[in-house]
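For this view, one protein chain was removed and the others were kept in their places.
Chain IDs A, B and C follow the sequence of writing; residue 1 opens each chain.
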């Protein structure tokens, strides 16, 4: 066991998977000599060589499009988008091809590949460096979207993503990259994609979040439990698509109340889908409207104003209180 | 008054707007000499000349990106994507720039432009010619998404989109292009963007749809009213973003029951946002779960199987019945 | 074989000053083996490719079959028995000759106008009918493990070709990739990114650009200002040349040599094959709206099929009787394919649910159940 932050944990998974399977290759901008702008790919070049760790030209569609070809030909490419804000440039290849080769060829050609990308705000970055657009990827049939929240699940889910037979968008909360450490096993670990995790059990209200928002959610849950002794259930969604509707519904059927914390813009984000799922599967158990705390329908403001855009523990706490008191 | 189909009505709006404002220019693939692959831009080249009606090279990002420049410099470009399935190739420019110049420059530089695109299935087309991905655009803050359903509103909403000070994605249901005709006024008409329309008033259940799905919705509503004398309210959403939450909520507060008909895939589509909006504003009035009839989380199958993918009047009818009987 | 003279300087009017420096010069080669009557030209410059009669006949047969299937598909489409389809009449040399130059272990990465090449790679005719009738089932075939399905998004497949080529190189396989696309594709960003990646990686890929002069209604001259498409290779320091795309032997020779170079570690090559689409863009298109009958007529005279036939006849490996037999053989083959296609078994209605992910997930299975329930209800209704 060692205590790792998320950057180290992801780096560990990459090392482990590249050592385990020689078909795993990494490609992206500055991932080699530089070790990635966040140092996530540090050491891979030295260990596995320039043929398997490719510093590519500056072209996002080129990166994903060529990764698709590699995957078709039997490799297991792990492509990096330097920031998720630039991932729109490869969406044509993702939606048009990675997501479709299996359907198009009835399973003869498949795209087992991973697109890693740091996402989200809170690090005082330039424009296009702070978005949370998981819903865009998650609305593409044939693509899985995974968002870890902590070093341990990041490592285990990345391993699962690399082994998965289909394209996985793996969104790393850059704000949590070095925010905290966790004990991580010395043995390779793999978690199941498509399953949410109940982090704390409770009976009065369900809080659902994912990625970087798990931290303010956790903080608010802690404060409320302490202040009012309420029993809160906390769910880490982990996979945005395909979504684990059963875990969500089972919890809300039990608690009757729910608050969702999402960094993405308000409209058409995963929170909307969660609410729709609750409507489908647990409406009659609801004792209050589900409350969603989200970003606004704004371009993420420059960093001088981003704190007021991002859901804060205070906003989450007030939402929980209002929903408990409803 | 003349009876026009949707292709003619859109063509009329383009003629009217280009005549009204010399800053309006059209650009896209095959929109000039050929009049567009659906003949929507027929006659524009002859009338307004090759400087204002541009047959561009085959490059979607190029089309939208240069349209952004034109808009910044005072033109009012109307760009065509030949099919919405290729619109992913310009999403980088749409999200990264068209949607953001206003925010980035605090209003100094703006992008008053329209991106027209035929969308949707039901015409036995090749791959990438049958998608309904309005949610992808609608999740981008700063972009408006408009989806007409009939010749009259197509003409009036396109005029509004061209006059709008911001980027508007205008998605034309190709399946309805020539499906029926409507009386259209001889005078230019403009409708307000951002407002849903109550097409029929009713008290027992609200049916919400948009674009091509208005036809099966209308048919099902007619059948149910006839068969069981139920009083159904029918809403044509028209604008997907920004969504008219008030009209939706007011209707559901009245009827207590709701069925949504959407062509897009099940997860994270506009239906999810509508349900979330009902949860926010009308939950206590609900007498049954909202039911969504949608495409599935599949790549739209090739046309031999697309009929079973697309919501049919039968599926809508059964959903209405189940919700009435709940 | 003929060579273009060096192109003169480019660009608009230049004011006096030092900007004449911007006025680069360059030179692009052009390969032609047969003249328009099928006679060998410039024998001194290399003569005919090293193809034996069997190979020549395989190539010729492939082109004749492609043309006949095109004819038949057009009829089927007009009868409403298949959906939209993109005829390739006139372009048979571009799609078939490369396949004769390829080995089975090479990858065929096509666009949507290379049915001839696909058939020559072994795709059964009836499966191609299935494809045009809206069935994913028509998109692959046994033996087609290295023949990718039709790619509709213009230029997207070029990047897949580069990735596959890189994988071949990494795995040390003695295999290369041939990638097809049109003149219109050269305008897309993916064209550029693929060309650049291929050159940087020295990937074993041969790019075959079928310059058929039109991208739907946009003529080649409006697609790009460059006088040749081949010169675009200069941007990537990639070898590039023009070939007469209606000269099957020229196409063969260029692809053959480019494949040899690719396999030898010499990297990619860009081949602009100058040809012409004699029919409509697709069955939904009306070419009369944008081009003249005369233009089409002029290109009909350069038809690649009679041209190759004359060469074969002159070489003594083909005669009229063989042609009669071939036509009959192909007629039968196509009739059988139509029959097989029309008698095709019932297709699994929920197959799309089988091919979203390799690992089932409850969310999709719920939807499948809903789909099947609806299906049985609607079938009960009727």
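As a working rule, a contact is a pair of C-beta atoms (placed from the backbone, for glycine too) under 8 Å apart; a residue touches a chain by one contact, two chains touch by 3 or more.
None of the values given here were measured: they were computed from a predicted structure.
Asks: Which of the visible chains would the unseen chain be in contact with across the whole complex?
Replies: Across the whole assembly, the hidden chain touches A, B, C.
Asks: Taking the full complex into account, find the residue in C:62, C:116, C:182 or C:240 that is in contact with the omitted chain.
Replies: Reading the full complex, the residue touching the unseen chain is C:240.
Asks: Could you tell which one of C:92, C:137, C:188 or C:247 touches the chain left off the display?
Replies: C:188
Asks: Where does subunit A touch the missing chain, residue by residue?
Replies: Spelled out for subunit A, the touching residues are 29-30, 32-35, 37, 55, 57-62, 85-86, 89, 124-129, 266-267, 296-299, 301-306, 308-309, 312, 314-315, 318.
Asks: Please identify, in ascending order, the residues of subunit C that touch the omitted chain?
Replies: Counting only subunit C, the missing chain is touched by 1, 3, 10-15, 17-31, 45-46, 187-193, 196, 199-200, 202, 222-227, 230-241, 253-254, 257-258, 260-261, 264-267, 269-271.
Asks: At which residues does subunit B meet the chain that is not included here?
Replies: 25, 51-52, 56-57, 59, 61-62, 64-75, 77, 92-93, 96-97, 101-110, 141-142, 144, 164-166, 194, 242-246
Criterion: only the chains that are shown with their structure count from here on.
Asks: Suppose each chain is reduced to the average of its Cα coordinates; what separation in Å results between subunit A and subunit C?
Replies: 40
Asks: Averaging only over C-alpha atoms, locate the centres of subunit B and subunit C and give their separation in whole Å.
Replies: 36
Asks: Give, as an integer number of Å, the spacing between the C-alpha centres of subunit B and subunit A.
Replies: Centre separation, subunit A to subunit B: 30 Å.
Asks: Show the residues in subunit A shared as contacts by 2 or more other chains, in ascending order.
Replies: Residue numbers touching two or more other chains: 92, 96, 103-104, 141-142, 242-243.
Asks: When you check subunit C against every other chain, which residues touch at least two of them?
Replies: Answer for subunit C, listing residues that touch two or more other chains: 136, 153, 189, 351-352, 356, 363-364.
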